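Please find one structure pasted underneath; my questions will follow.
Left out: one protein chain. Kept in place: all the others.
Moving on to subunit A:
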Amino acid sequence: MTGVIEVRDLTVRYSGATALDGVDLTVHAGELVALIGANGAGKSTLVKVLSGLVHPASGTITVDGRLAQVPEGREMFGDLTVDDNLRLGGWRNGRKGRDTTHVYDLFPDLIPIRARRAGALSGGQQQMVAIGRALMARPDILVVDELSLGLAPLIVTTLVGHLRSLHADRGLAVLLIEQNARLALDLCHRAYVLESGRIALHGAAADLARDPRVAAAYLGGHVPVTP
């Protein structure tokens, strides 16, 4: 069975330094997949390759379907309005694809602030705009780069709930790149652990959460007690 994203033996070098080294990764249709790893492990590089912003030295990437990205740090068009930010998310779709109604239906919280400058919003609101902007592309798979970074736990819980329902209601596949391994393993079906540009571990998220190596490195050393 092939996936929406098929990455095979991917190697990326930045002026000599190897950022990714023989990475294999698959995301199947409608699947929630986590990619966890420390700072500098190569997570962001993989996102950039998937979005076509960085070209690999070798290996293949197949994306079957439409991919949209929620970039790390939200990357708002700060001096444009929320509404304009969303419309630009549908840039590739042409005029008819820029109707924002479905995003406002999903995030009614954005309706009262639709005319405000995106740069003036809180981090949580910006993340909502960033997800909404990505959904404007009508994607089959959403690549979310650092969902929780810099956000209050309560807001993160809300956003995770949104991702869950997008997955459940629309069959949206999600590749979640996340520093908060506990959150990622909790949300996703499967997970990959990236270390120094290589996939060190991969498997079912529940199994990885019980793996002592993952626990030691990413979950603060505590193996969760399983009932």
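Criterion: contacts are C-beta pairs under 8 Å (C-beta built on N, C-alpha and C of every residue); 3 or more make two chains touch, one makes a residue touch a chain; residues count from 1.
Keep this in mind: contacts and distances are computed from a predicted model.
Hidden from the displayed complex is a chain whose UniProt protein name, among "Branched-chain amino acid ABC transporter permease", "FAD-dependent pyridine nucleotide-disulfide oxidoreductase", "Putative membrane protein" or "Protein-methionine-sulfoxide reductase catalytic subunit MsrP", is "Branched-chain amino acid ABC transporter permease".
Shown as candidates are A:24, A:84 or A:186; the residue that touches the absent chain is A:84.
Considering the full assembly, A:137 is the residue among A:49, A:110 or A:137 that touches the omitted chain. Where subunit A meets the chain that is not shown, the touching residues are 51, 53, 69, 71, 75-80, 84, 87-89, 91-92, 95, 98, 133, 137.
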